[in-house]
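One protein chain omitted, others in place.
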């Protein structure tokens, strides 16, 4: 069960209070009525589904009710940061990035061989 | 001929519910007036004045004055409870500023949980840290109690008010009753 | 390949089982193959087997990052059924079920397909309408699926609580008698052995790190941790990691990878004779040949590649199991685990050509890939061999997300297991 820091409540709470809400920073096209079928499929269906650092949305649905954004490593499930909705994609601090990737690598080996020791 | 005033008898969702243990007392709170208040930061001063209390701006805090309590639920959302004369909708309307006030007096029921085991009883179903350091007197939060959503307000070191939607109130009461029993062990 | 039989066992028993040969070989990769399949799960190994057997293409390698059968093939709760709603789904799952019925003999490997019946519980009018819709569609399509009254359901599965006082009383059930379970590892091993015997190379501990494309965008092979391996055609069958592999070829797919959790109990003497599923209370359960109760829980709500998940997913499912089967409350959970499922927006798989010439994809099986193993593998082999989909898999193409012609089993059944 994840522990998620809500940028509005300024506190980390149990995942039980939250609902995941998909990849972040996918803006609804302003001229949506005019886009092509391919563009629509891209907007509505296609997702990065990153292995590693991902930007995603959560809603503190049983808390303050706010949607917000998070940067998380999908291999370690570690949150790098959370930030309020409406803010642009926040860069991951270089140190975090390195550690996120390092962690991904270690865990990757672990999972790939189901517990192969170094 | 139909009796015009025949409808004005209230049937409370937790009427007849009581329970607890040697460590926890559980009771249904008397009816209260409640509004869900929504407004932007720029209009808070006017609304605070109209309501007669300072709407809290800090997450997880509440403010109380003259029988009214305002609970911070979100950055633009408060649950205002009036246990006195009422008039919340009118008061909010009199502020003259942009806001949304919706009467939810009957939407919620409240359960009062008190006694030395109160926080343990609630922790039977609520995952929040209810230590006094993290959840002091006056702290409040919307959260989850087992399978239902509640709003939790700490009214004293060993007393909480649990606000819950009425159709979930018997479930919440039942869960708290089991929690109360376990908290006494 | 030495044939497996009771006589072979008797012979080996006399000489301390020293005569068994390796079930598959572990060759060094060649510099190139006609076909490279990425992912040595049941689908990938099976596709290689059918390429060799039915299409005469034996210059094939199956490349696996870890150990064969170590992904979802070896982590699922092994439910087999074909009573889906839409024709596209019925086509492929029934094709699969028919192959299951003869798979042990086909592979000379006992995969322990056990048609003990899959019973889906109906708890309310809405369930009933939905199940009858399935039952009628299945019947007209030639697939067995029947409605049971609560009493009939209890007779089929005695531990079931059908009392009216239950929180969600059971008002009936849909039963597919040919549905059941199989031994998951045996499926991977059986295909691996049969494919290896036909000359297919199974290359384990070899991670694909890139997909090389030629001047016209066509696929030329795969970069791996053991060097470049050329291929005229590449088939990607990487389940939860499909997004990652397809991204290497610049193809985005509409997938979410979510950990799906499962658990087993301690071994018990036989008590549970079939497979039971309930969408309303979210649970599915069977008992393995070893005696463990095998229980499928939900998926974690977020994208993850971690194969671990939250305790709340497990407890939520056990709530439902104990509500349906109150006698199991004293049973103990022995092991929990997770697998990475690849979920599409319509909860139906994707199998088809891609914008990259020579690159084929088989993914999106979500929580239901095991039951499709032989059928999917068989049709994926056809797709790779012929360059176009078999009639039975034609609707599973990627293009449906552009046109909107979805196969929405999720909308039809709320949950597609």
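Per-chain residue numbering starts at 1, and chain names A, B and C are given in the order in which the chains are listed.
Everything below uses one rule, namely that a residue touches a chain if its C-beta (ideal position, glycine included) is under 8 Å from a C-beta of that chain, and two chains touch if they have at least 3 such contacts.
Going forward, contacts and distances are computed from a predicted model.
UniProt lists the omitted chain of the complex under the protein name "Sarcosine oxidase subunit alpha" (options: "NADH-quinone oxidoreductase subunit K", "Heterodisulfide reductase subunit A", "Sarcosine oxidase subunit alpha" or "Spore germination protein KB").
Residue-wise, the contact with the chain that is not shown comes from C:70, picked out of C:70, C:296 or C:389. One of C:5, C:149 or C:225 touches the chain omitted from the figure, and that residue is C:5.
Considering C:49, C:100 or C:131, the position touching the chain not shown turns out to be C:131 (whole complex).
Although one chain is not drawn, the whole complex shows that of C:30, C:329 or C:386 it is C:329 that touches it.
Think of the hidden chain as still there; on subunit B it touches residues 1-13, 21, 31, 36, 38, 76, 98, 100-108, 120, 123-129, 131, 134, 146-148, 165-168, 170-171, 174-175, 178-179, 181-182, 184-185. Even with one chain removed from view, subunit A keeps its contact list with that chain: residues 1-3, 14, 19, 21, 28, 32-33, 35, 37, 40, 44, 57, 59, 61, 65-67, 76-77, 85-86, 103, 106-107, 110, 113-118. The chain not shown here touches subunit C at positions 4-6, 8-10, 12-14, 16-18, 20-26, 66-70, 74, 87, 90, 102, 104-105, 108-110, 112-115, 123-126, 128-137, 139-142, 167-168, 183, 185-186, 189-190, 204, 265-271, 281, 288-291, 306, 308, 310-311, 314-315, 318-319, 321-323, 326-337, 400, 402-406, 408, 410-412.
Going forward, only the chains that are shown with their structure count from here on.
Inter-chain centre distance (subunit A to subunit B, centres taken as mean C-alpha positions): 33 Å.
As a whole-number value, the distance joining the C-alpha centres of subunit A and subunit C reads 28 Å. Contact of a single residue of subunit B with at least two other chains is seen at no position. Contact with two or more other chains is made by no residue of subunit C. Of all residues in subunit C, only 65-67, 70, 205, 207, 241, 243-244, 247, 252-257, 301-308, 310-312, 345, 401-403 touch subunit A in the complex they form. Those residues of subunit A that touch subunit C in the shared complex are 1-2, 15-16, 19-20, 37-38, 40-42, 45-51, 54, 56, 72, 74-77, 107, 111-114. Subunit A makes touch with subunit B in their complex at residues 8-11, 13-14, 16-17, 62-66.
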